[in-house]
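A protein chain is absent from this complex, but the other protein chains hold their places.
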Amino acid sequence: MKIAIVDYGIGNVRSILSAFENQGVDIFLTSDKKEILKSDGLVLPGVGAFSHGMKSLEGCGLVDVIKEYVASDKPFIGICLGMQMLFERSEEFGETIGLGLIPGKVIKLPTKDDQNEKLPHVSWNELNSKSTQWADTILEGIEEGSDMYFVHSFVAQPKDSNNILSTTEYSNYNFCSSVKKNNIYGCQFHPEKSGKTGLKIIKNFIRICQK
Amino acid sequence: MNKVRIIARIDIKNEFVIKGIHLEGLRKVGNPNEMARNYYDDGIDEIVFMDAVAAYYDRNSLSELIQEACVDIFIPITVGGGIRTIDDIKNALKSGADKVAINTKAVQDPDFITQSSKIFGSQCIVSSIEAKLIKDGKWEVYTDNGREPTGKDVVEWAKYVEELGAGEIMLTSIDREGTKKGFDINLYQSVVRSVSIPVIASGGMGNSIDAVRLLKDVNIDAIAIASVLHYKIESIKEIKNALLENQIKVHI
Partner (left out) sequence: MSKELEAYYGLPSVVKFCKKCVISNQRPSSTIEFKNEKGEKKKVINFNKDGVCSACVYHDEKETGIDWEDRDGKLRSLLDQFRSNDGSYDVIVPGSGGKDSAFTAHILKYKYGMNPLTVTWAPHLYTDIGWKNMQEWMHTGGLDNILYTPNGILHKEMTKNAFHNLLHPFQPFIVGQRIIGPAMAKKFGVKLVMYGENQAEYGNSIEENTNPIMDMDFFSSNDVLGMKFGGVSMQEYIDTGKYTKDDFSPYIAPDKQDLIDNGVEVHYLGYYLKWDPQECYYYSVENTGFQANSVRTEGTYSKYSSIDDKIDPFHYLTTLIKFGIGRCTYDAAQEVRNDKITREEASYLVEKYDTEFPSIYFKEFLEYIDTSEDEFWKTIDKHRSPHIWKKVDGVWKLRHTSSNMGTDD
C-alpha cells in the first residue's frame, strides 16, 4: 500500500513524511499525476496564504488530478491550508476560488477586538464532537476534548453541518476544526505536530486507506 | 484565553547543548537530540533550537541536527540563530522546522521579515528580540546573541516587527536569562500590551512559581524555558501541574 503527499512546493512536508513513516507505511512525495492517481491514500499539506496555495497547485497542474483522485473514492486528507483549499472559496486577500470539493467558504477567524484573543490562533486547543460520531473516521478512539496543535488565522465554514467532524472554541467562537465528506477528510490542526494523539489520527487515516 | 504553551529552549553549539548566563558562556549540558526527545516524551509542547554561536562564526549549521530531531519528535519546532537569507529559511523548513526565529538580520534589514512572511506565511516567522534593561520601563534591543546594542527601544521594535509581518515574538530578557531568578514581568507586560501577535516569554525561570507569577499578571501566550529543564530543577509534569493548580490552562 502506498500513500502519496502532494508536492506543490508548499508545506512542511518533512514532518508529515516522518509522521507517516513513523507508523511504518510506504509514503512518498510526488507531483506526478500517474503516481497520485495510483496511490491508495492522498495527503494535501499546506501552510500560508490560500491564494498562494491555489496558485501553486494550479501552477503545478494539480487541480484536476486532485479532483479526479477524490472522485475515485479513495481516502484523502487535507491538512491546515490543505483543508481550507477543499472549499469553494476564501476571503483572504480578496476572493480566491478553491478546489470546491466541499461546499462552504473560508473566512477570517472572528475574534473579539480585545487583547485576549490574538491572531493567528497559535495554541493547543480541544476537539469537540458535539455528538458527531467519530467511529470509523480519522478521529476514532480519540478522547473528547483532546488537544491538537493549531496555527491559523482563517477557518472553514462548511455549508452542510453534516460535514463537520469536530469543532474547537477560540475567542468564544466555535469553528470547524475537522471535516469529513465521504472519502474526504480535512484537519485545520496539524496531526503531525500534535504529539502522540496526532500520530493516532494519522494511524487512523492509514487504516482507512488499507480498507 | 489560550492554553499557555510550554516551550523548551535548546541552545546549541556544534554537537552540544549549552547553557549560558546572560547569553554568555558555553557550558555544555547535554546532547541536543537526546534532550529534545526526552522533553518530547515528558510532554513539552514545542521546542526551539537556537544556534548559540551563529553570530560569532557567520554561519548557521543546524539543518542536519533538525533533520535528525524531526524524525521522531512530533511537535512544533522552531529554529533560530544565523537565519539570514530566504534560502536559510527554506533549508530550515526542508529539514523539518515549522518556524524560524530571526533577530540580527531583521534589525539590519527589516524588509527581510516582510519578504519572508510573504513567501512562507507569517505563522512561520518568529521575531526573536533580545532585551536589555536600560532603566525602569525602558529596554534596548540587542543582536548577535546579546553582544551588540542597537539603540532601538524594545517596545517600539516589537510594534514594528508586527507591522512588518512577524507571526510571533520570542522575547528574551538578557538580564534574567540563565539566572533562574524569575521573569522580568515588566518587560513582558510592556510588550504584550503593545502588540496583538502572540508573545513567548524567555529568560529567567527558576521554578514553577516564577511561571505562575508571570502568567497571573501578564497575558503571555507561551514561555520558553531552559535552565530549569536542563539542570533538572523541575520536570515538565511538575511545571504543568503547578500551573493547573493555579487555574492557568495548559495542554496535558
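Each chain carries a letter (A and B) given by its place in the written order, and its residues are counted from 1.
Throughout what follows, a residue touches a chain if its C-beta (ideal position, glycine included) is under 8 Å from a C-beta of that chain, and two chains touch if they have at least 3 such contacts.
Just so it is clear, the model here is predicted, and its values are computed rather than measured.
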For the chain not depicted, the shown chains it touches: B
Of B:Arg37, B:Lys94, B:Lys118 or B:Arg147, the one touching the omitted chain in the full complex: B:Arg147
Selected residue (touches chain absent from view) among B:Arg27, B:Lys216 or B:Lys237: B:Arg27
Touching residue (missing chain; options B:Thr179, B:Ser196, B:Asn219 or B:Asn246): B:Thr179
Footprint left on chain B by the chain that the document does not show: 14, 21-22, 24-27, 53, 56-57, 132, 142, 144, 146-149, 174, 178-179
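By our rule, only the chains that are shown with their structure count from here on.
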Between chain A and chain B, centroid-to-centroid distance (C-alpha), Å: 28
For the chain A and chain B complex, residues of the former touching the latter: 12, 14-15, 18-19, 21-22, 47-49, 52, 115-116, 118-125, 147, 149, 151-153, 170, 190, 192-196, 198-199
Contact footprint of chain A on chain B as seen in their complex: 1-3, 5, 40, 43, 45, 67, 70-72, 74-76, 93-98, 120-124, 167-168, 192-193, 196-198, 219, 221, 251-252
